[in-house]
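One chain of protein is taken out of this complex; the other chains stay put.
Letters A and B mark the chains in the order given here, with residues in each chain numbered from 1 onward.
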Amino acid sequence: MSKSVQELATYVGGKVIGDANLRIDGITNLEAPQPGFITFAQDPKSFQKLEASSIACLIVTPEISQSSKTLIQVASPKLAWAKLLRLFFPVPQLHPSVSDKAFVAKTAKIGKEVTIEPFVTVSDGAVIGDHCILRSHVFVGENVVIGDNAFLHPNVVIYRDCSIGKRVIIHAGTVIGADGFGYVATAQGQEKVPQVGNVIIEEDVELGASVTIDRATIGSTKIGKGCKLDNLVQVAHNVEIGMHTVISAQTGISGSCRIGNYVTMGGKVGVGDHVEIGDWVMVGAGAGLPTGKKIPARQIVFGQPARPYQEARKQIGAQLRAAETYEELKALRKKVTALEGRMQESGLEPLK
Amino acid sequence: MSKSVQELATYVGGKVIGDANLRIDGITNLEAPQPGFITFAQDPKSFQKLEASSIACLIVTPEISQSSKTLIQVASPKLAWAKLLRLFFPVPQLHPSVSDKAFVAKTAKIGKEVTIEPFVTVSDGAVIGDHCILRSHVFVGENVVIGDNAFLHPNVVIYRDCSIGKRVIIHAGTVIGADGFGYVATAQGQEKVPQVGNVIIEEDVELGASVTIDRATIGSTKIGKGCKLDNLVQVAHNVEIGMHTVISAQTGISGSCRIGNYVTMGGKVGVGDHVEIGDWVMVGAGAGLPTGKKIPARQIVFGQPARPYQEARKQIGAQLRAAETYEELKALRKKVTALEGRMQESGLEPLK
Partner (left out) sequence: MSKSVQELATYVGGKVIGDANLRIDGITNLEAPQPGFITFAQDPKSFQKLEASSIACLIVTPEISQSSKTLIQVASPKLAWAKLLRLFFPVPQLHPSVSDKAFVAKTAKIGKEVTIEPFVTVSDGAVIGDHCILRSHVFVGENVVIGDNAFLHPNVVIYRDCSIGKRVIIHAGTVIGADGFGYVATAQGQEKVPQVGNVIIEEDVELGASVTIDRATIGSTKIGKGCKLDNLVQVAHNVEIGMHTVISAQTGISGSCRIGNYVTMGGKVGVGDHVEIGDWVMVGAGAGLPTGKKIPARQIVFGQPARPYQEARKQIGAQLRAAETYEELKALRKKVTALEGRMQESGLEPLK
């Protein structure tokens, strides 16, 4: 595919500085600039690196207008680049059809123009919305409802009674609605607490590969509209997550937590039971939030246990000098001992 | 469904205080009390919250007998509540049958009243006990033996030669018996150590979603009777876990560990090779146990590296004040310097 800079600028609503007729043959990133291609400059450092490269055209913010390259100015260069990625690499199309190698229960309802690949199981009472794509080996449990335009990659498992919103994307191997981890300790061992609730995934959510989201004991585990969860994230029973929250890989959220809107969590965060996290909070990678912790809105926290950024930074800095601190303490003690000795030599009474 | 308080009390072996004929329409939890419903009060704080709510009936311990609600007294309110959950929400029944869309090897033996859903694979020499349920896409390897009444959720994979006990529940995506992680470093790279052992899961175990339990190099990796493992737990080759041990999500246990009976491990715990953990030990969430560590029975440990509770608490408390400690040290040093100065001014000889 080849497009003129003008065509690309029009597509993303940007303004051309330079040769609008220049042909662009492909799209790339900061790491692999090449002649005839377009990419975006996120910041001045990236811009300078790209200026010195063989790239043909750069997407930049309106602040930048001087360049040896042809420029497209937009408010958000990365967003424009993301749109052009899709233009140069269109979504591969699957032909809508229900494979005769799939198993669809007689009581299931299948929408219009649905793709159901071989070896998909759709159980009794399930409802699949229009234009959904269920790739091979997807399992849809009893009475599950899946909204229009949802895309379930291979091996996704949705247990009975769960609900998946419109345009949700779920990557391979993710399990929605397995039993929450609840037992009562008895003299004979652990007695299982039945997990009779479900999971509700709202619209526009994307879940990575091998994510696990457990059903509620009673009621619903909820993932709010527009949330994005990375691979191998664990969400326990009765957790509720607000809208547009982003959670990186291998993070685990324990039972009954309340996570707000627009929260950002790094990878490998551990969140204890009943933690409450306010809107717009940022949690650093590897942080640990103890049971019952409440993080107010807009706070930035990290560390184990997690504390506000400034405090954590200060304390971690001091911890990383713990050995030196101890050496300083020993040196000071030596001095004090010497002082004591001198005072005694001077005829002052010894200290008690 | 509607039941009288007396019927519910009889079902759980409890004693009614108040109106035994009161009709109960549903069961709920502390977070969502509603009129006509029953729940349990775990502690005085929960009891007071529920007293002030619209709930109709409470399951309580015998110590509580004064209430504006109808009460059912039992020794363990949570256990009684768990039993009533099952009463109000009976286990959904699947009709036992072997799907003609499944693949069952000719040499496999299938018990009575077994449910084998579409796209299940049962390999040569496998033995499936009576009343087992194998949901879609389950893979049962060669010579695997599965005890009566086991329930395998979709996409569970059991590699060859492993053994699964009676009444075991395995959630979706869990992998039993993949090769242990063993190599010998050579000049040409890593040489694989064949993993020729197996995994033995004893009766009444429940495994969460996407758990991985590796087969032993030689011999068996063992999960003892009644153990409960949460989602995404990793158990390496040749680990042996005793009975009724409970392990929370994302915990990882390295090769050849010995974990006792009735151990409780929080989420995201990391356990190094050859660690030994005694009976009734509790390991806090996020703890790290270095290779070869031995934790005596009944100890409570947490932190990185894990230490006994009291010590860890004290040290972590002091670490969280590391910056203040350093400030105090600097202030003290200033004072000592001033003292030295004063002594010199007073005509005492300077310190060497």
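One rule holds for everything that comes next: a contact is a pair of C-beta atoms (placed from the backbone, for glycine too) under 8 Å apart; a residue touches a chain by one contact, two chains touch by 3 or more.
Please read these numbers as outputs of a predicted model, since none were measured by experiment.
Checked against the full complex, the one of A:G36, A:G125, A:G267 or A:P308 touching the unshown chain is A:G267. Within the whole complex, the absent chain has one touching residue among B:L84, B:L152, B:V205 or B:A236, and that is B:A236.
Although one chain is hidden here, its contacts on chain A can still be listed: residues 27-29, 31-32, 76, 78-79, 81-82, 85-86, 88-89, 91-92, 99, 101, 117-119, 135-137, 153-155, 169, 171-173, 204, 206, 208-210, 225-226, 228, 230-232, 243-244, 246, 248-250, 267-268, 285-286, 304, 316, 319-323, 325-326, 329, 332-333, 336, 339-340, 343, 348-349, 351-352.
Touching residues on chain B toward the chain that is not drawn are 103, 119, 121, 137, 139, 142, 155, 157, 159-160, 173, 175, 178-179, 181, 183-184, 186, 189-194, 196, 210, 212, 214, 217-219, 232, 234, 236, 238, 250, 252, 254, 256, 268, 270, 272, 288, 290, 304-305, 307, 314-315, 317-319, 321-322, 325, 328-329, 332, 335-336, 338-339, 342-343, 346.
We take it that only the chains that are shown with their structure count from here on.
Centroid to centroid, with C-alpha atoms defining each point, chain A and chain B lie 25 Å apart.
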